[in-house]
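A single protein chain has been omitted from the complex, and every remaining protein chain is retained in its original position.
For chain A:
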Amino acid sequence: MKRLGDFLISPHGSTEIVMGNTAIVRGMIESGVRVVTSYPGSPTPEIAAAITAISKDKNPLYFEFSTNEKVATEVAFGASINGHLSTVFFKSVGLNVAADTFVQLGHMEVIGGMVIVIGDDPGANSSQNEQDNRHYARLAYVPMLEPSTPTEAYTMFKKAAQLSIERYMPVILRMTTHVCHAKEKVTFSSWTPLPLNHSSRFNVDNGPYIPLTTKLVLPLKRRALEKLAQFAADADTSSLNTVINNNNPLYGIITMGAPFQSLQDVLEETALKPDILKLGIIHPLPKQLVADFLRQHKEVKIVEELDDFIEQQVKALAYDMDISTKIIGKQDYEDWLNEYTPEKVSTILQKTWPHLLADKKPRIPLFHWSPRPAQLCPGCGHRSAFHAIKQALDPNDITVADIGCHTLGIMEPYNMGQVLLCMGHSSGTAAGLSLFNNSRKVVAFLGDSTFFHAGLPGIINAVFNHHNFTLILLDNGTTAMTGHQSHPGVGYNVNGPTEKITIRRVLDGIGITNIREIDAYAQAQLTEAVKAALTEKGFKVIIAKHPCMLKAMRERNAAGKPLPPSVEITTDCNQNYTCVSAFACPTFQHNDDGSIIVHKDLCIGDGSCKQTCPTKAILHKRPKKEDNS
């Protein structure tokens, strides 16, 4: 087996098939990064998986999952002003959480260097929006680089680190989903480990690091702008931007990132290839380079995913420099939406220059195919909880979802969760929904990792301001949705065992007295608890707890232990379909004749379904010696 952890720290150069997220980690090691922090979120968790694949005694990187992105950014910042090259990485919307800290970084002399890796998610594959974080680079006067392949992710990370170290300024590496997850053969350089410098190099003379009052803030901002202007001047001749000359004086395209690769695919089909300016530096704009490119063409199309970030600047530039080239940006709302896949870029080019590409007619499918959305896994405690909670609610009550696996409760047949904003919003939103509302009960959901991430302020607010709603904490003992990362409540971090910070102890400490704690598999008890809580005034908390069964099954599988036997349907089944239609574990499926089958590939033998059958027709034969470990 080729061990990820071995080649990532090999002193020799090598050629490996890796995804973009993995390639970045080799970039970190070659650049001399010492401190890496994160909060898990798609599309970036594999960066953490690669770092933690390196054996602890050989790992040159200190790594931690911090409690949230803001804290992660602060830890990385602190390390950098103490002289250590640092990196923080998180998903697109993580930058919103980190923003209060992040917007200050450009004002600071990060003497050790600091790279911020953002995994943007055009198409909202696994996020609540498809926000374009390029705007943040402009907002905070921080340079941003954007790779289009794993190879570029590796080389650009190293470049970002080098620029950051040289200029004491933070640099953003903006990845997008299909750059993070794209796989290709990447050639890595050799690496000479540097001895670790343990000296504390924080020195106020490198600052000032206190941005307070006009007297101090304005000079810091001026310095940030000066640094950015110098970066822009150097960007004009940087090898990070490339021009592909197809000898086309008529048409040019300015593009970047994953859309550049899509464009290359599309242009394979035509002999009339426009020239291409591919930007690796997204912010600040290399003005002279862009101006020259504009002047060399009659028409220039800007192919950029999501917002018109580059378009606005290019048009302003053309106005300032009196350039008459026709600049074609976004043409309708569709151009603002979704990933720029090859077919999307093809459609956009057809709209722009209809004669360039042959028109491909979409095929009309003969048969309908059924959608298959993500769903709660067989044995999931959240399914049991939602099934039980639903029995206690009036259809008129209001349920507030939050982020995590339990978000999947919004789907049929549970329909638990009618409003969702972001991580940890549920208590705040539920509090607002409960004001001037005597007729509809308000129930909010929250997961255990999110409790620590952003849930606490809303909970404390509910206590502080005497709000009237029920919070159900769906505790599965892990950060499940992003791949089972640890959090402060589980008793270990990536580096070893820790003291558990239990949710119950925190709630007690806040002074919440109305708390119920129930195993999510104990459905009747949970239904009664919710019914009781709903009749009580004030802020009530129910902890519905059951360990993530996907995690438990994977651990069992890895240990070579067999699964418990599947459940069986007995002849007592009168086909009322509660198991398949209301409880809806994917294990239960229909036969053509109307009978129910248990899908043996799916059933994990947890038996949480057994109690849902009104005729007790689900048989769960546990082995005689049940192994609960």
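Just so we're on the same page, a residue touches a chain if its C-beta (ideal position, glycine included) is under 8 Å from a C-beta of that chain, and two chains touch if they have at least 3 such contacts; residues count from 1.
Going forward, contacts and distances are computed from a predicted model.
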- Message: Missing chain, UniProt name, options "Pyruvate/ketoisovalerate oxidoreductase", "Penicillin amidase", "Cytochrome bo(3) ubiquinol oxidase subunit 4" or "ATP-binding protein": which is it?
- Response: "Pyruvate/ketoisovalerate oxidoreductase"
- Task: Determine which one of A:M411, A:V494 or A:A532 touches the chain that has been left out.
- Result: A:M411
- Task: Specify the residue from the set A:L85, A:A98 or A:A258 that touches the hidden chain.
- Result: A:A258
- Query: From the list A:Q375, A:Q391 or A:N493, which touches the chain that is not on show?
  - Reply: A:Q375
- Query: Which of A:S14, A:T67 or A:S126 sits in contact with the chain that's absent?
  - Reply: A:S126
- Message: On chain A, where is the contact patch with the chain that was removed from view?
- Response: 1-2, 17, 19, 42, 125-126, 149, 178, 181-185, 258, 261-262, 264-265, 268, 341-343, 346, 360, 362-363, 365-377, 405, 408, 411-413, 481, 483, 550, 557, 560, 577, 580-581, 584, 586, 588-590, 592, 599-602
